[in-house]
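Below is a structure I'd like to ask you about.
What you see is the complex with one protein chain gone and the rest in place.
A and B label the chains in the order they appear, each numbered from 1.
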Amino acid sequence: MTGGTVSGTVPSGRPRLRLEARDQPGLLTHLAVSLLLLVAALFLAGIVMTVAGGNPLDVYRSMFGAGFGSKWGLNDTLVKMVPLTLASLGVALAFRMKMWNIGAEGQLLMGALAASGVALFAVPPDMPQWLALALLAAAGAAGGAVWGIVPGWLRAQFGVNEIISTLMLNYVALSIVQFFVYGPWGERGFGLTPMFERNTWLPRLTEFADQWSALRGLTLHLGILAVPVAIVCLAILLNRTKFGFEIAMVGDNPDAARYAGVRLRRTMIIVMALSGALAGLAGMNEVSGVVHRLLEHISPGYGYTAIIVAWLGRFNPLAVAVVAFLFGGLIVGADEIQSAGISSLLQGVILFVMVSGNLLIRYRIRLRVPETLA
Amino acid sequence: MLRRLAVLASILLLAALLAACVLPDPSTYPEEMPTEVEEQPTLTTPDIVEGMFNVAFVYVGPIGDGGWTYAHNDGRVYLEENLDNVNTAYLESVPEGADAERVIRSLARKGFDLIYTTSFGYMDPTAIVAEEFPDQAFVHVSGLKKNDHNFANLFGSMESAKYLAGMVAGARAAEDGSNRVGYVAPFPIPEIVRLGNAMTMGMRRTCPECVMDVRWIFSWFDPEGEREAAVSMIDAGATVIITGADTAIPVQVAGEMGFTGVPGNSANACDAAPEACLGVPYWNWGPTYVEIAQAVMDGTFEPDDYYLGVPDSIVGFAGFMEGEVPQPAVPDWVIPEVDDVLQQMRNGEFTRFDMFTGPIHDNAGNLVVPEGESLTQSDLEGIDDELGALLGRPGCTYCMGWLAEGFVADAQVPQ
Partner (left out) sequence: MVEMRGISKRFPGVLANDRVDLDVASGSIHALLGENGAGKSTLMHILSGLYRPDSGTMKVEDRAVSFASPLHAIRAGVGMVHQHFMLVETQTVAENVVLGDRRLGFRMDPSAIRDTVADLGRESGLEIDPDALIWQLSVGERQRVEIVKMLHRGARLLILDEPTAVLTPPEADTLFDRMRGMARAGRTLLFISHKLNEVMELAETVTVMRQGRVVDTVPKAQVSHRELVRMMVGSPVLFDVTVPPVQQGRKLLSLRSLRVENDRGQTAVDNLSLELRQREILGVAGVAGNGQRELAEAITGLRKLQAGTIELDGFDVTGSNQRRMIDLGISWVPQDRQHTGTAPNLSIQENFDLKRYRSARRGPFLDRAGQSSRAAALLAKYRVAASGRLQPVRLLSGGNLQKIILARELSTELRVLVAESPTRGLDVGAIQTVHELLMEQRSRGVAILLLSEDLQEVLSLSDRVAVIHNGRIMGILPRARAEADTIGMLMAGVVPEDMAT
């Protein structure tokens, strides 16, 4: 990091806590600190739950059971993980060049909208399923990409802050989706479109129960395959390609990138397009793999959770996927708790603790006792 | 450094464990602390109890919403109290959409014998999960779909209660001299149009000169939108506000401005503004929940489109039920007439079909339903031929999409 140091010389007589920069925090430090922070977060949330009249250990046990404890729980967690991972990877990609894409939610919605449009109007019922799904995926990615290009272009051309523009576009996207599901595509004003034809559904595991009976009842859809594919592609893009190198340069020092002949605007726009496309793909997965129609509430805030997930995964594709899996389980588990609100409480506390504890990774705390006292 | 971190981590973990052990286990509370309605300890996972009949409820809002979900939760408590060997559980604030299906499926997997889902948006998720778990029963409230073995839908003739509300509101507006009532309407869907028409017809019964204003807020729950709608109609001259949305805020607003109103959904909704409240058309799910649960236990449950009426007690009009006294703001002269109509409803002499019998004109003066014709259930629910074919019901002829005579002339159902 190139930021200023937190430590300052304080020539006073009192002993003080002092932050000391670590040179290069290693993987183990990362893991250890993250684990410590998670425990601290669970502890804090546990205090709140105890005050609210619950037993946190019970709650955690049943949450864990619900999210990871059975094949059903794992199934539900993996279903959640798909949109979370894809959207988070998009956010992480943009952040690799220090762009805050707060707009994953809107990009996801636009992806869902575009995929739904194709499913409802462009795919005849007799089209082969693979072709229909490919069309839906392409539409979803394109829909999200457009919603990424707009703020990317505004930033590149006019220096419009992408945090604000992407955030605003989320609301625009929601309004557009509302317009379509209540209006021209809507079924009777209830905020949903008709069901898609079967050939636009991503196959679920339970459909293969004839061959493998263990799969019966599992709703996990083949969109899960997009997760490893996206991770590998993104890792290759970032680490092995010329374009990925340009992203790294721009992210680290835009002046140096310009100096090295990187076309900054072009890079920004393409990265935002790819970032949006990943979120759009998440939207396609939701309509095609989970609900099979477009509805107003297609996303329970995946795009926003994705920011947290990407951040906690430190913008590393594989780590992001791991965090997305854990978060999926957290959401699934917390949804099983009555009364509601535990999920958001936990997410909030975890985020708060992780963000404030982040500096433990870059700094170590030392108690500094002035020599006069020591 | 790592060692130090590990030490820190274990200290924190120990502290967490200690706290969890030392602090009293809240599951012991209910025995010592007398609680009236809230028997459920907070923060529990809904689960079945072996050997009991297990019923789960999926709510769209929080149980403390004082409206739609509150009324359902009252019904749940009633079920547990009035049927032996029943264990109930609920999940609140479950978003409509993909999460609903997952949550319902998870409850089914746990083995709940009967699952009530209480929002229109749960219709398809419930239908899908019901197919996957044929040995358990599913009842979807406010929907249209059913199957032939384990999935029913349930609703009630709220229009009857709204009709009574319209009668009281009309009388009050006549008394105020404004001859104008306002309707805070959530969505332009057949249900809301039907309820609006019912209250307008009731209003015209007691005040033939009165007109009904309307504001569509496109939300079930939007405190600010509900307030604005009420204020806007009061500004336009209305002195009585009837709300179809979740909160009692429109009534409170009317009260603050010196006028009156009619909230909805739960029997105690008048408590929010007793002075300004004229009564509540409310849901009373308890008896029906008991009846259905009993049928499932007995193995006599038959999936159907359950649409119950006043004789089944599924709806009521608070202030005029047995042993109740009308709210102070209700004009005395209208009370006997309301009692009378309510009695006819109870006796099955004045049903929703009697209410919606021609001639009925719309607010532009066109004849919608000719003399002698009555609306059918499909007409009332606005089920057109296409949807009817899907549901196995006849399509509608006089489909609920028009505003009855008595609505202000420029009011219309938005597209």
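Definition applied: contacts are C-beta pairs under 8 Å (C-beta built on N, C-alpha and C of every residue); 3 or more make two chains touch, one makes a residue touch a chain.
Since we're looking at a predicted model, the values are computed, not measured.
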Shown chains that the omitted chain touches within the full complex: A
Candidates A:I176, A:A248 or A:L345 - the one touching the absent chain: A:A248
Residue, one of A:H30, A:R61 or A:R263, that touches the chain absent here: A:R263
Residues belonging to chain A that touch the chain removed from view: 1-2, 9, 11, 23-24, 240-245, 248-249, 252-253, 255-263
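One rule holds in what follows: only the chains that are shown with their structure count from here on.
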Euclidean distance of C-alpha centroids - chain A vs chain B, Å: 36
Chain A contact footprint on chain B (complex, rising order): 1-2, 5-6, 8-9, 12-13, 15-16, 19-20, 23, 25-27, 29, 40-46, 62-63, 89-99, 101-103, 105-106, 109, 120-121, 124, 132, 187-189, 382, 387, 415
Chain B-touching residues of chain A, taken from the complex the two chains share: 28-29, 32-33, 35-36, 39-40, 42-43, 46-47, 49-50, 52-59, 62, 66, 72, 76, 79, 183, 188-192, 195, 217, 219, 286, 290-291, 293, 295-298, 300, 332, 335-342, 364
